[in-house]
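The complex appears here without one of its protein chains, the remainder shown in place.
Going in written order, the chains are labelled A, B and C, and every chain counts its residues from 1.
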Amino acid sequence: MPDSFFTASPEWRWWIVFYFFVGGIAGGAFAIAALLRLFGREVDRPLSRLGYYIAFPGSIISGILLIADLKRPERFWHMLIQSETFAPAFKWWSPISVGSWGLLLFGLFSFLAFVGGLAEVGILPRGLQALVQGGLGAVVNVLGGISGFFLAGYTGVLLSTTNRPLWSDTVWLGLLFLLSGFSTGAALLILLSWRQNLPALAWLKELDTWVLGLELVVLIVLLATVGMAVLRPVLFNAWGVLLVLGVVLVGILVPGLLHYRPLLGRLTVPGAALLVLVGGFVLRVVMLLSSEAA
Amino acid sequence: MGSNMAENHPVAFRWVAQAKLNGTTLIHVDPRFTRTSAMADLYVPMRSGTDIAFLGGLIRYVIEHEKYFKDYVVNYTNAATIINDKFQDTEDLEGVFSGLKEAPQGSDQKYIYDNATWQYKRVQPWDAAKAREEAKKAATFAEMIQKMVPPAAEKDPTLQHPRSVFQLVRRHFSRYTPELVERITGCPQDVFLKVAETVTANSGPERTTTFVYAMGWTQHTYGVQTIGTTALLQLLLGNMGRPGGGILALRGHATIQGSTDVPTLYHSIQGYMAHPDARKAHDTLTDYILTETRPTGYWANLPKFMVSYLKSMYGDAATPENDFGYDWHPKIAGDYSHMPTMIAMAKGEVKGALIFGQNPATSINAALQRRALMQLDWLVVKDNFETETASFWYASPEVKSGQLKPEDIKTEVFLFPSAQVGEVEGTFTNTQRLIQFHEKAADPPGDCRSDAWFTHQLALRLKKLYADSTLPRDEGIKNLLWDFDYEPGTYPTDTRIQGEPDVLKIIREINGYQTGSKELLKSFGELKDDGSTTCASWIYCGIYPEKGKLLARSREPDPDNKPGTNLHWGYAWPANRRILYNRASADPDGNPWSERKKFIWWDAAQKKWVGYDVPDFAATKAPDTPAKPGATGLDAHDGKSPFIMMADGKGWLFVPVGLADGPLPTHYEPMESPVVNLLYPKQQHNPIAKYWQHEENQLAVVADPNFPIVLTTYRLTEHHLAGAMTRWLPWLAELQPELFIEMSPELAQEKGIKNLDLVRITTKRRSIVAKALVTPRLRPLMIDGKVVHQVGMPWHWGYMGIVTGDIVNDLTAMVGDPNVSIHESKALCCNVERLQ
Amino acid sequence: MAEPMGFFTDTSVCIGCKACEVACKAWNQLPARNGGKVPLTGQSYDNTVELSGIQWRHVKFIEQFSPDRSSGRWLMMSDVCKHCVQAGCLEVCPTGAIIRTEFDTVVIQSDVCNGCRACIAACPFGVIDINPETNTAMKCTLCYDRMQAGMVPACAQACPTHSIQFGPISELRQHAEARLAQLQAQGVSQARLYGHDESILGGLNSFYLLLDEPEVYGLPSNPQLPSRNVAPSAGLSAAGAVALGVLGLVGLRKQRMDKLAAEAREQQEGDGSHAG
Partner (left out) sequence: MAVVLSRRRFLKVGGAAAGTAVGALLGLGVDLHPKQVRAQSLRIQNAQAFPSVCPYCAVGCGTLVHVVNGQIVNIEGNPKSPINMGNLCPKGAATYQLHVNPNRLTKVLHRPPHGTQWELIDLDTAMDRVAELVKKTRDETFVETLPNGKRVMHTTAIFSLGGATIDNEWNHLQQKLMRGLGIVRIENQARI
């Protein structure tokens, strides 16, 4: 029996599934927004603002989900500050520790961007536009974008930094989650903006299709690196079926097909985006729960 | 053998484990592969209940291969003694000894033995009855005993005389060949021979072998004889009275030894004296003493023990003129042991019961015992938790199933909560006769009281109720000495509990004191038969030699556990001796048999016995001391007779008196058996086994096709007995939460049973349900060419507690060993089927 | 700094009595699972199933018999936290609740732990779990409190057969090697030590003498630290992030180029019309 089967389950279940899903979307959406903001044009600003609008609430929800999952939620701050000495608590080789700081930073930058975005459309004082524009805006976008990528990807690294079946038997999970976060972030942006026919939509669709392709490749590589001894007990069951149907078929192949063949007519674009979101969610479900069940 | 030591006495097993690390070979003979077997160098499977056949095979091996310890056998056993010409062996009478006769009407036995033909052949004829008449005329007890001394027994030290014990034993066991052992027990011959070789190679001057047993040997209709077989074997091998030798009984309760010594048992009074009995010549104190005293050997002192006991009962009212109150003392007139008492109770003959820390509602043929409890007018239960016995009237299966209604049960029930060991001070006697004092650490909660409190308070009330009686029948209780209250001003102040008796006063009475001065006695050697000493239990005398010095409270272990006898930790009766008959650890001349096995030896310079233990011998009696012809007591023995309690000072291979069912052990089948007795086809069972007739107590016939499987019951490490002390404890409940039945994969397959399936187990009495635990640790055995399956069930469950389950004793039968009325729950016949 | 202390569990003398389990619960005041009311597992005599937040010692039972019973063993082993010299739990714990003590043991401070459960997933032996009463991760402390008072841990004190031995690691290693040699001399060729040297996680401060492969006892043959995956996993992710950024930029650039081209075409056309 592979060594990873002698371990105990941390019971990371639905709170974490949702957190990984939401965190991936929020991080991916901000990363896209930052790319657009930094390298796009002025016409792309609405789409990047939408990214900010997704990212900040996403970070808040992520924090809430993460805290809710703690067995002692009132001690969530122990992640950041040592309860005895009140010195900062940081271990760069502990993904949870790093992730906590990453989420905090992402929350900060996405908040700034969120405020900046609201200022751009006049809901908040115009002066705050500087948060997303110009030099300061660049800083916010660069740092926020990096933390967004981080948030989307570290969750997979976190799972790999264990001794659990599947998770620790591969090093590709971080990349897979990063791609999935990016694609679901893109999908949500598409879903929320397709009626507006924004100029960057085509880019976004194209990008999403590419990422989906990459995701499929990475998933296959991941499964190959895991090996049969682990796959058999973990995925040669209903979870495996769900992975193939829910992630590969519904989440990757069908949206990919829709990208080239508008089979759903007017609803092809949102339909494909919705399927990508479903696939991204199912990916988290399968990757977490199949291991927990093993 | 007969013990699952690692499971039931794990901490005693610590020493076995240590011995193993030092190279000792451990053999486990058992029907089941248990946690003890797992530790053994050799596991030996056998059919439950065939221990005598196995041990008899070893005896034959030892004799035929001349592996016996000749010096020891000739000098220390009765091997050389010549037996009466009229004695006939089972080999002559197809399975019974001479002297078998029909039991009186209404008895629980079909037959009984008259042991007249089993006696030693005397050098001259002796008329015991006439001697007794002469003795009655004596002025003192000492003179009386003197007149009862019989002539010496005939002997042949060459052991060649055909009527010598040695030759009788040899002939008796001559058919217990390895082939027969295999046919009867199912143990393969090669395995048996490996045991025989190991045991014999490991016995002699340099080495000793010990046998450890528990209920696996005793709970049979020939339990006493099983232990007797081992005694015979160990005497032949020279393993008695020596360090690392002996036969170790692993007893099951904290003070089961103490409650046998200080007997809450019907058949004996203090210090292993027989209870006065209307069926014996016990009419007067003189009769009692004449009947019970062995004139030679240490038991010659019985008059002193008895008179001192009567003084402890009746105090100043006990005088030489009134036979020290002997007439007030009750006499028994039948078997009042547990099982017949419950039968009598079921018949309505017992009206009230006081039950302390025991649980008959889950005991042998439990449904019958519960039915008996319902016939009581009143029942008092005292326990820590609500037991099955306390709650039978609403929680038993009979009531739960609607068969009976609480309204129809007349019994008035009291349930008194008990204090626990940490809340009481007192002594326990452990399985090695070691008496240890435990301190009171805290008050018990609520109305919880010590059991001593209860009995003391009950006694005070009853004394008061009878104070004014003038009836002769009430003299006993009126004169009963009851002086256990604390002296004024000495009652402990750090407790809220009032009315406890003074434990030290109780121990004072057990230990004994000079009647006049109340000065504590230092040893039983000080006892007198004239009433000048008061002592409840002669064997405990010396435990409290002076005020402030209770030896049970000694807590000074040997430094580095050397020599390891730990004489200053607790107190072992008698006289703090740790190994009984330890004179046998030295050779006839008093020197150690070997340096390695040195224990007690004669120090010629000091002219006394010395060593690592208290010598169990007259302290200054030299090895070359000759026996005094015609003398009483120990003077009748020479300096080479280690077995001082025996009349001839020898270890008995052949037992002329004391056993009801024969002078030699013989293989019989259990009362329920799937096979016929291959040794004596005409005598299936112990001919004088006890059986209590009741419609709910039927037995399966021999080889009953309806009950083809051997069932044995047992205990687990994680629980205690019927579970009253463990199934209420979450920490223990979770370790073994449910009743199960262990069976081999072969049987399971045959019956279509899978692991954890619910299984119905049926005996001739009743059926119960348990979960199947299918395990290769059980195996089918080949018995005389036929496959016999065995199953096992732990009997810890009942209907009260955190974890509950069916009562395994609902399956067992009330049959008994003729010597001690123990039941037979280690070998029954049953059937199992998957519950649909 | 005190000397490193630990357990040596000699499974060859374990009688499976579970005294260690109860002594541990009694000393540490740990509850029984579901108040003691649990189902029979049917797995030999094991009904406590696993180490957990309330089960810091667990005795395993392994029945090995040939079909004809010509050979057979019933192996027993009291499992416990290994107090690894390189401890995965200690690595991943984000709060600093898990510490290494002056005895070189690994202890979870219950008042610091916030129940994130990273340590549970990180432990290669499945030792740690949440204690439902405190809702924090818990495991054997090697009786840190008793050790500080110079006492023997509760389980080792209770163990009747010296299967659980407690002491300085250096002494325990000597005992273990002597015992191994004794067993091998007796022909128990399968006997082996597990975790006594630095090959497993730098050494286990609670190590074992086993009579069979580690897997037979539910122990990983090659336990590893979770951190082994951090660098490659993070590296791949970072590369992925860069790749995504590039991909996005390429797309944007392409889009811009397309746009520019279209505009140029438009302009050209416009110019043309204007010109025309």
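Going forward, a contact is a pair of C-beta atoms (placed from the backbone, for glycine too) under 8 Å apart; a residue touches a chain by one contact, two chains touch by 3 or more.
A quick note: this is a predicted structure, and the numbers were derived from the prediction, not measured.
Chemist: So one chain is hidden, and I want to know which residue out of B:327, B:589 or B:750 touches that hidden chain in the complete assembly.
Modeler: Result: among the candidates, B:327 touches the missing chain.
Chemist: Please identify which residue in C:10, C:91 or C:129 touches the non-displayed chain.
Modeler: C:91
Chemist: Using the touch definition up top, pick the residue from A:89, A:132, A:222 or A:235 that touches the left-out chain.
Modeler: Missing-chain contact among the listed residues: A:89.
Chemist: Using the touch definition from the top, which of B:30, B:388, B:509 or B:669 touches the missing chain?
Modeler: Here the residue in touch with the unshown chain is B:509.
Chemist: From the listed residues B:188, B:244, B:263 or B:776, report the one that touches the chain absent from this view.
Modeler: B:263
Chemist: Touching the left-out chain: which of B:1, B:168 or B:250?
Modeler: Of the listed residues, the one touching the omitted chain is B:250.
Chemist: What subunit C residues would touch the chain not displayed?
Modeler: That gives, for subunit C, the contact residues 1, 3-4, 17-19, 21-23, 26-27, 29, 85-86, 90-91, 96, 99-104, 107, 109, 141, 144-146, 148-149, 152, 154, 157-160, 169-170, 198, 201-203, 224-225, 227-228, 230-231.
We adopt the following convention: only the chains that are shown with their structure count from here on.
Chemist: Provide the C-alpha centroid distance between subunit A and subunit C, rounded to the nearest whole angstrom.
Modeler: 29
Chemist: Return the distance between the CA-based centres of subunit A and subunit B, expressed in whole Å.
Modeler: Each chain reduced to its C-alpha mean, subunit A and subunit B end up 75 Å apart.
Chemist: Give, as an integer number of Å, the spacing between the C-alpha centres of subunit C and subunit B.
Modeler: 50
Chemist: Among the residues of subunit B, which are close enough to touch at least two other chains?
Modeler: none
Chemist: Residues of subunit A touching 2+ other chains?
Modeler: none
Chemist: Looking at the complex, which residues from subunit A come into contact with subunit C?
Modeler: Listed in rising order, the residues are 1, 3-4, 6-12, 31-32, 35-36, 39-41, 69-73, 75-76, 78-79, 82-84, 89, 91, 93-97, 100, 146, 149-150, 153-154, 156-164, 167-168, 171-175, 177-179, 182, 200, 202-203, 206-207, 210-211, 214, 218.
Chemist: Which residues of subunit C touch subunit B in their complex?
Modeler: Residues in contact with subunit B: 13, 15-19, 21-22, 25-26, 31-40, 42, 44-45, 47-48, 63, 65, 67, 69, 72-76, 160-162, 179, 182.
Chemist: Inside the complex, what are the residues of subunit C that reach subunit A?
Modeler: Residue list for subunit C touching subunit A: 50-52, 88, 91-97, 111-118, 120-130, 135-137, 215, 218-224, 226-227, 229-230, 232-234, 236-241, 243-245, 247-249, 251-253, 255-256.
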